[in-house]
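The complex appears here without one of its protein chains, the remainder shown in place.
To keep things simple, chains are lettered A and B as they appear, and every chain counts its residues starting from 1.
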Amino acid sequence: MTALLAAEHLTKRYRGHAPSGTVTALDDVSLSLEAGETLALVGESGSGKSTLARALLGLTPVDSGRARFGDADIATLRGDSLMAFRRAVQIVFQDPFASLNPRLSVGRSLAEPLVIHGIGDRGERRRRVSEALESVGLSAADAARAPHAFSGGQRQRIAIARALILGPEAIVLDEPLSALDVTIQRQILTLLAQLKQQRRLTYLFITHDLGVARAIADRIAVMHHGRVVEAGPTERIFTAPEQHYTRELIAAVPVLGAGRRAGVGR
Amino acid sequence: MRHTVLRFIASRLLQTALVLLAMSFVVYLLIGLMPGDPIDLMISGNPRLTPDDVARLRAVYGLDQPLWSRYLAWLGSALSGDLGASRLFARPVLEVMGPFLVNTCVLMGVSFVLSIVIAIPLGVWAARKPGSLADRGINAFAFAGISMPVFWLGLMLIIVFSVLLSWFPASGTGRGGGWFDAVRSLMLPVITLTIHETGVLLRYTRSAMIETMRQDFIRAIRAKGASESWVMWRHALPNAMLPVVTVIALSFGGLFSGALVTETIFAYPGMGRMIYDSVMGNDFNLALIGLLLATVLTLAANLAADLLYAWLDPRIRLGDDR
Partner (left out) sequence: MTLLAVENLTVRFGTTRAVERVSFALDRGRTLGLVGESGSGKSTVAAALLRLLPPAARVDSGRILFDGVDIAAAPERELESLRGRRIAMIFQEPTAALDPVMTIGEQVAEPFLLHGGHSRANALAEAHGLLERVGIPAHRADSYPFQLSGGQRQRTMIAAAIALQPDLLIADEPTTALDVTVQKGILDLLLDLQQEIGMAMVFISHDLAVVSTMADDVAVMRRGVIVESGAVGDVLGRPNHPYTQALLDAARTRVGPIESAS
């Protein structure tokens, strides 16, 4: 069965300030996202996880390899097929304060994807906007307000609503919780789980937080220095990690209730 | 890393040469298009010139050729080291320029140094407590300096200090009379230039300092137990200097044009006056070289600014693309 989204031997290099002169953001990365699952891409800063997500969305060109949407090579999509791809795979970003145009009302920001794809008339769009807001726990009346009137958690809900409004099959979430308070994070995670079930979505969830990944993912792929170090079902990764880096990563996470650290000791 | 700096300087020197070339053509064109024929001036000065003499003079000065061929001829001789002779002074241009250049350098140099010495400490002090009485007083002083046109200020100073109080002479360099006279003659022109320049620098220093003081690392330094002075002079100022240095270097061009005006007001024999007189007197060669020199000075100041900036900011010096 063809995966919904797949990376095949993706490599991307930047000219950077490493001693050798180039930074390898993606190093022969192959990965697949199956329909209906939540795959968490876990890694620290510089691991390449955001670059991989952008490559899979066709937002960043790669030096070699292919990103596939179903059977099609994303790089070859044009016109209608490209638009169809964009409708099918949406994205939610990390910073709720930067992802909404501060000069547009929430309703206009939400209606924008519909306008771009030529869906519905004014009335239809208004209806869809109201429905989208309600599905993320806000009210239809919020459409008239400006983004700055909302808290970080609420803005992230709006961003999720915007991702949903085109009725996508899959959503890429790039560190959607990192900028939020811990109690809010839990609410958003619950919302995301709900929406996934109701609308039969597929999630590609990028995070540096192993705890979050464990809470929401079916499968986890661990990235380090541009490579997929290990991938597998969530519980297997946590209970029986195979790679050294994975073990190191898991061991580094502070555990609630484990008591005070011993320190390095002398 | 060293060779990057050399490459940088080399490319900038090349750019400077290209700009000079373009400038030389533009200036030549402008001067050539000006009304007033030097030959006519000669005729009015010496009515006994015959039409033959006129024709001969025209040929000698090449004035019977079209503009562009005259330019090329000039360029040719200039590149081989012959910058021509000044008509007004009847001597080679380089010889004539020397003393004027020195005078202007003295005027600009002293004003420049003075304005830095005054503006930076005042700017730091003003930034210490924005909105305080001291700050507002300093700000007012800065605005006054910026707003007063140089020519007006010069005239005012002459009226007060030369005419009413007879403290300082209104013109000349006083060179003949020794050190003390030279300084007295410089006083008013320097004060004129300095007041304006100080105002500009003061504003930039103050805002750069305020901006720097707002950054997080300042709080961390205070947390180490540093006094306010330590924080401002050892940490804030070095960081604030980065943008200020750029401004200082860029204002050099403005300093030069200010000097031009000041020299004229005070009849101070510097480059400014020389350029003015040569333009008015249709002395092509002198005016051209004078203006080109002004261009060189400005470009050199810009290059110095870039190099200084790179030297001061380790992030640029050691190569950081962040």
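Everything that follows uses one rule, which is that a residue touches a chain if its C-beta (ideal position, glycine included) is under 8 Å from a C-beta of that chain, and two chains touch if they have at least 3 such contacts.
Quantities reported herein were computed from a predicted structural model and do not represent experimental measurements.
For the chain missing from the display, the contacting residue among B:239, B:262, B:282 or B:302 is B:239, taking the whole complex into account. Although one chain is not drawn, the whole complex shows that of A:126, A:145, A:186 or A:225 it is A:186 that touches it.
Touching the chain that is not shown, out of A:66, A:87, A:145 or A:196: A:196 (per the contact rule at the top). Residues 215-217, 219-227, 230, 235, 238-239, 242, 312-315, 318, 320, 322 are the ones on subunit B that touch the missing chain. Where subunit A meets the chain that is not shown, the touching residues are 44-45, 152, 181-186, 189-190, 193-194, 196-198, 208-212, 214-216, 234, 248-249, 251-266.
As a convention for this text, only the chains that are shown with their structure count from here on.
Between the Cα centres of subunit A and subunit B there is a gap of 57 Å.
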